[in-house]
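Heads up, the thing below is written out as structure tokens.
One protein chain omitted, others in place.
Each chain carries a letter (A and B) given by its place in the written order, and its residues are counted from 1.
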Amino acid sequence: MTMIDERRQLSYIAAQAADARVNVELETEGMTLNIGPQHPATHGTLRIIARLDGEQVVWAEPSAGYMHRGYEKLTEVRTFPQVTALVNRIDWLGSFANEVPFILAAEQLMGIEAPPRAQHIRTILFELSRIANVSLFLGDLGVQLGAITPVFMAFRDREYVLNLIEAATGGRFHPNFDRIGGLKDDLPKGWLEDTKASMHKLRTFCDEIEDLLFGNEIFQSRTRGVGIIPKEVALQYGLSGANLRASGVDWDLRRDRSLPMAWDKVDWKVWTHPDGDCFARCWIRLQEVREATKIVDQLCDTVPSGAVMAKVPRIIKVPEGEAWVSTENPLGEMGYYVVSKGDTGPFRVKIRSASFNNISITPWLLKGVLVPDIITILASLYFILGDIDR
Amino acid sequence: MPAFPQKPEVPGLIKGLGVTARTAIRTLFPNRGIKSLIPAPSIGANTVQYPHTKEAPPVRARGVIALREDNCTACMLCVRSCPDWCIYIEGHKDLAPPRRAGGKPRSVNKLDRFDIDYALCMYCGICVEVCPFDALFWSPEFEYSEPHIADLLHDKYKLGEWMETVPEAPELEVGADKKGKK
Partner (left out) sequence: MSAVFAADIPYWGQSLLRALGGAVAVLLPAGTIVYVFLFKLMSFMQSRLGPMEAGPYGSMQLFAEVGKWLQKEDLYPDRADRFLFKSAPLVVLLSTFMLVVAVPFGPDAIFTNFDNGVLYVLAVSSISVLGILMAGWASANKYSLLGGLRAAGQLIAYELPMVLAVVGVVIQAGTMNMQTIVVKQNAGSIFGWDGIGNPYILTQFVGFLVFMIAVQAELTQAPFDMPIAESELVAGYMTEYSGFRFLIFFIAEFATAGVFSLLASTMFLGGWGLPWSWFNWGSLDEVHNVMNVVGPLIMVTKMMLVAFIIMWARFSYPRFREDQLQKFAWKFLIPVALGNIAVTSILKVAF
């Protein structure tokens, strides 16, 4: 598998260098542009300080922390059930996926495992939150690139998924459904059939987005060959998730890590793309939504019967120890390093969120691009501010 | 090597126009048969005109917390488990008449104050879950926004009124093991 179109990358860099030389000769004066913290393109409060030469970025740096909520500190003064309610505010578009690794870490410390039915439903909800998250990305991508219609289509069809999550858990955005040892409750009647019907709609949505956006020549000219991340650089900067797979690294924690979840029971595919450019990242995510609908479809057929809750004491005290669990969240690898001192709450929790690492590549990536490409690259890297700042 | 999207036969620009046109036609003419010629965007659109038509939230939707005052013993479990401490309870011990004639009067906890500050509440549902006496319930009611933030503090009478809107717990999916509690 060829990793990257090297010639294209080199000519791109050479062109940038030639431009830079001309600029040195002409002694143009730079301009500092503050993109954010309040800016329509940053969907949140990410600030990007960019030094411009004309429309070309000479130097850029993201400045995170405008929405820091101190979750790692908060977890130290909350009990385990309370922390579950907190952490699903980290990546607010795929909330359920945030709860899972934390719960798994706590379960690992307590030495219990959720019953198979709970594992199945967990996986379904996990993938549903992935669909909810990434389908909004597909719409938002259009807005970032100037197309207004995709975002409404995304909101329209994401609604089906949110309704499902709400019907099962009670919360549209913040389910808080996962418990140590299983799930809060079983599914309501008819939910699995509704889910399968909605998955069909989501696949239609993917086709529509593909016709409307991905097949569009303008979109391709905006994204192909822009913001290329070679495989080595992606690994060095610790990218994860679709950003890494778009650079040709075949790495998916759902497949590679054995967790008490149901991904290994169904048939699905990890997509990679050799290009590493913006188009590759967007395209990988589109395929991920499709794969997620497939996973949900298959899981809905094979939900085992039984309890959804293992035997756990009413007041949860996690024994002393340390555990690290990370899962493949919609944005990338999300993990919790939980240290417990045998109390009702964790002693310390380190949260590894995907977006923080994913945007750390921006200073490298934004060098030499044009102002419109900043937006394309940021959109394709796909971060959620809550996930960066925690 | 995965199959990457090849250059489509129809130019993507025209396909894109097709998608928007199809959506517009689907929205404008949702009906079938003879009625399909009459534009009916109100049916075809995926949105509802909120104050006029309302979408019913699912039974489990966490809209507002209702309080059955008789069941509450002011045990303070919900107050302690609330992640942002938005529940305020005050109570006192009271003597209730004895169960059997001639017995000793029972000592019960009477509720003086039960307030939930919905301006702080983050709708996690932990209080409803921990309540050992089935005094708290979720209601899918969602229309209680207020112009003044102080009015979002619901006292026990207001929380008691929400009890009327609490639905029956839904039936569980096939293969479920236990009966649903709430």
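Methods note: a contact is a pair of C-beta atoms (placed from the backbone, for glycine too) under 8 Å apart; a residue touches a chain by one contact, two chains touch by 3 or more.
Everything numeric here is computed off the predicted structure, so don't read it as measured data.
The chain that is not displayed touches the following shown chains in the complete assembly: A, B.
Listed residues A:A60, A:V143 or A:A246: the one in touch with the omitted chain is A:V143.
The hidden chain makes contact, of the residues B:V10, B:L28 or B:I149, with B:L28. Within the set A:P274, A:G321 or A:P372, the residue that contacts the chain not displayed is A:P372. Residues 13, 16-17, 19-21, 23-24, 26-28, 41-42, 44-47, 49 of chain B touch the missing chain (whole complex, contact as defined above). Contact between chain A and the unshown chain involves residues 31, 33, 39-41, 55, 142-149, 152-153, 156, 212-213, 216, 218-219, 221-222, 370-375.
Convention: only the chains that are shown with their structure count from here on.
Chain A and chain B, compared by their mean Cα positions, are separated by 27 Å. Chain A makes touch with chain B in their complex at residues 1, 78-79, 81-82, 85-86, 89, 117, 149, 153, 156, 159, 163, 166-172, 174, 176, 184-192, 208, 210-220, 271-273, 283, 303-308. Across the interface of their complex, chain A is touched by residues 1-2, 4-5, 8, 11-13, 15-16, 18-20, 23, 46, 57-62, 81, 83, 122-126, 129, 138, 170-178, 180-181 of chain B.
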